[in-house]
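One structure follows; several queries about it will come next.
Only one protein chain is missing; all other protein chains are in place.
As written, the chain order gives the labels A and B, with residue 1 at the start of each chain.
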Amino acid sequence: MAAVAQGTSLKSYLLTRLVLVVPMVLILLTFVFLLMRVAPGDPISAALGGHNVPQSVIDQIKHRLGFDKPLWQQYVEYLGNIFRGNFGTTITDQRPVSDIILTNGAATLELTFFAMIVALVVGVFVGLLAGRFRDTSVDVGGRMFGIVIYAMPVFFIGLMAQLLFGSVLGWLPTSGRASPITQATLQTHTNLFVIDSIYDRNWGALKDVMLHLILPAVTLGLVTAGVFIRLIRVNVIRTMKDDYIEAARARGIRERDVVYRHAFKNALVPVITVIGLSLALLLGGAVVTETTFNWPGIGHELVLYLENRDYSAVQGIVVVFGLVVVFVSLVIDFVNAFIDPRIRY
Amino acid sequence: MAIPVQPIESPFRRRARGLGRAVGPIREARGFPRLMLYIGAGITLLFVLLALLAPVISPYDFDQYQSGGHRFPQLASPSSGHWMGTTVQSTDVMSRVIWGAQTELKVVFISLVFAITVGVPLGLLSGYFGGKLDRGLVLVMDALYAFPYLLLAIVIAFLLSNSIGKGVLTAAIAISATYVPLYFRVVRNQVIALREESYVEAARALGAKPLTIIRKYVFHNVVQNVPPIATLNAADAILLLTALGFLGYGIQPTDAAEWGYDSSRAVSDAASGIWWTALFPGIAIVLLVTGLTLVGEGLNETMNPVLRRRRVQRVNFDQEPEPPIVEAVEGS
Partner (left out) sequence: MSDAPVLSVRDLRVHYGTVRGTVRAVDRVSFDIGAAEVLGLVGESGCGKSTLGRGVLGLLPEGAASDGQVLYGGRNLVGLSPRQLSGLRGPELGLIFQEPMTRLNPLLRIEDHFKETLEQHEPQLTEREIRQRSLETLGRVGIPPTRFRQYPHEFSGGMRQRIMIALALVLRPKLLVADEPTTSLDVIVEAQILAILADLKRNFGTALLLITHNLGIIAEACDRVAVMYAGKIVEDGPARDVFADPAHPYTRELLRSTISLETTELHSIPGAPPNLIDPPAGCHFHPRCPDVMRVCSWKQPIDVAPGPDRRVQCWLHGPEAEIPPGEAAGLEREEIAVADEA
């Protein structure tokens, strides 16, 4: 049966793609490892403040962290640790990086999730309209909106929003994930506050959490939306020129159906890929957003550890970020193959 | 019968014609793309002028906190003396914005030149010759390309700051390293597509050396794509640089003024409702990036054949003469 035939080709594609991930991950890990090791300067003393730390203390820490072993041995242990989920320990406060991920990861996840939703809704909507009504005022307006919005640095929007909504209008909270009261009363199961408050039917907490989410998520989301607008618009324009569009018109398919069923649908196929590509942008932006809004996520922690010159922490966090990106792009490729029958091998 | 011979063209004329061919689409384009191009170019030019003429235009130095024995007021709101107010360190905001233009453009220009000088040749060679070198490079570049720009730049800046310190050079290197994979990838893809073109194949069949082929055929086409990408890239790079500055990994405040750094200082001001230290540097960033993006998109729109739209004239049927109406008759 035809359905079975498709299934196997999809499966084989997935397997091939999975296999291809391995070298990429290895390269990423190796790159981070080398970067951290070959960088000039002594990481340990730098992390400890760089002043007159007695050599014995430095040596002790070096030994504890395994920095005195031969390079290749460090490398092997490093890889092995990662496969077991151990991403290292921070130098400054001896905290396992995996702990950082678990505690603060949820915050970043919530932020990026809602930001992505904002970006998608705004970006796809404006992009489709701009592409469809090319060269009209709708198009011009949409594009200028996208361009200017992308040109605004996250911290600028954040600062302006804080000034406007926080100091002047006082409508929205400008810092943190939740007010102290909520933080005291909310039971954290998953650390995803939205889900936790729904699970507990704690509606007061939910409202508070959502209010705190608005400014950071919208800020980050709008900036990312700019990317979507540009890409989707170009795609709609390109798709409208495709031959099968003309053929559909020749069959008397109404323009509205041609646009929605053929042009838009085909133009949105790369959106899945674009989501994957913009993920990198989103993660980078999350770092700045968390710093601006004092959002206790991984990005915020990263900046703190950077200030403290904590090599080990930085290495661990960067590795996690890298793995997340690789994993997500894998998922994206899968979804793509599912949607577009041509991609399967 | 004499076959007319075409006059031999001087190389200068040929190149001028080539330039005309490149500019032609811009003239033929209609409406918005041209407008975008002009407005964007205007804004960018304005900032370039600000940057170049900073010593002349700027009322004060970027780190000047006094004049004629008088110390400037701290956190003063905009006034006739200081059009954009002053910061907590008593420096003039407007001066820092103007000097900042120089910093931004300088760093971004240097990093782009770096990135292009490394990325384009690598892409050319890798794309044309293929093989193990190509596969290896692609794997590395893809891994880097997928990584969030900001994180990559931060890490590199962080590492370099130990040895070289936080300065213009660190920021430039961090930024260029981030963008090398982009140029590599774009150039390589184009080269691979071009490699299979018939005229390249024909040149190969005639025995042309690889370097000659690259130089004469491939290079031109590839280079044509670089300006729109580079302009959009420059816009991105400014955002990256200011983000680095905001997080503390950009330019040292004693070296030069930088808009991102100023914004980070403005965070604490925002809580007290002080708006001018955050607004003006921010607007400068938005304007410059918008200008560059408009130029880049305008270029893309006018030169990219997929997106290009030719101007169309209205057809007037009445201008043609009516043919004489004669009944068809039986011929001889």
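Just so it is clear, a residue touches a chain if its C-beta (ideal position, glycine included) is under 8 Å from a C-beta of that chain, and two chains touch if they have at least 3 such contacts.
The shown structure was predicted, so the numbers you read here are calculated from the model rather than taken from an experiment.
Colleague: Under the definition given at the start, what are the shown partners of the omitted chain?
Modeller: Checking the complete complex, the chain left out touches A, B.
Colleague: Using the definition of touch stated at the top, determine which of A:D59, A:E77, A:D99 or A:D257 touches the missing chain.
Modeller: A:D257
Colleague: Which one, A:H63, A:K207 or A:R249, makes contact with the chain that was left out?
Modeller: A:R249
Colleague: On chain B, where is the contact patch with the chain that was removed from view?
Modeller: Touch with the absent chain occurs at residues 1, 3-4, 28, 310-317, 320, 323-324, 326, 328-332.
Colleague: Pick out the residues on chain A that sit against the missing chain.
Modeller: Here the touching residues of chain A are 2, 242-244, 246-255, 257, 261-262, 265-266, 269, 339-342.
The rule is short, and it goes like this: only the chains that are shown with their structure count from here on.
Colleague: Averaging over Cα atoms per chain, report the distance between chain A and chain B in Å.
Modeller: 25
Colleague: Within their complex, state which residues of chain B touch chain A.
Modeller: Against chain A, chain B makes touches at 30-32, 139-140, 142-144, 146-151, 154-156, 158-160, 162-163, 235, 239, 242-243, 246-249, 260, 263-264, 266-267, 270-273, 275, 278-279, 282, 285-287, 289-290, 293-294, 297, 306-307, 309.
Colleague: Applying the document's contact rule, which stretches of chain A touch chain B when the two form their complex?
Modeller: Its residues touching chain B are 23-24, 27-28, 31-32, 35-36, 39-41, 46, 135, 139-140, 143, 147-148, 150-156, 159-160, 162-163, 166-168, 230, 234, 237-238, 241, 280-281, 283-285, 287-288, 291-292, 302-303, 306-307, 309, 314, 318, 321-322, 325-326, 329.
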